[in-house]
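Notes for the one structure printed next.
Shown here: the complex without one of its protein chains, the others still in place.
For subunit A:
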Amino acid sequence: MNNNNYNHKELAQDLLELGKFYFLNEKYDEAIKVLQKAQKFNPFCADIYYHLGLVYEAKNNLHNAKVMYLKATEVDSQFTLAQEHLDKLVGK
């Protein structure tokens, strides 16, 4: 069971790295697909939500971007970068 969890986390991390690659190359739809998959394997990784937020914001889908940044800050309350993006979108 523990081994299984560990594998899931690793898989999520690999998918996150792939998502980052797609994001940096402006392949936003591909990035969303792999990041959503990553999130299923590890729903407690704030970085995955942050990257989903970035991709949605880059696409100007601001509603989804806000939802993702909010999730990132819920998972990790010290995630300042996600908080900064959220504050900017909400208009603080």
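Heads up, the rule we're going with is that contacts are C-beta pairs under 8 Å (C-beta built on N, C-alpha and C of every residue); 3 or more make two chains touch, one makes a residue touch a chain; residues count from 1.
In this text, contacts and distances are computed from a predicted model.
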item	value
Missing subunit (named according to UniProt) among the choices "ABC transporter ATP-binding protein", "Potassium uptake system protein", "Mn2+ and Fe2+ transporters of the NRAMP family" or "Succinate dehydrogenase cytochrome b556 subunit"	"Potassium uptake system protein"
Touching residue (missing chain; options A:20, A:33 or A:66)	A:20
Absent-chain contact - pick from A:15, A:34, A:54 or A:86	A:54
Touching residues on subunit A - with respect to the absent chain	20, 23-26, 28, 50-51, 54, 57-60, 62, 81
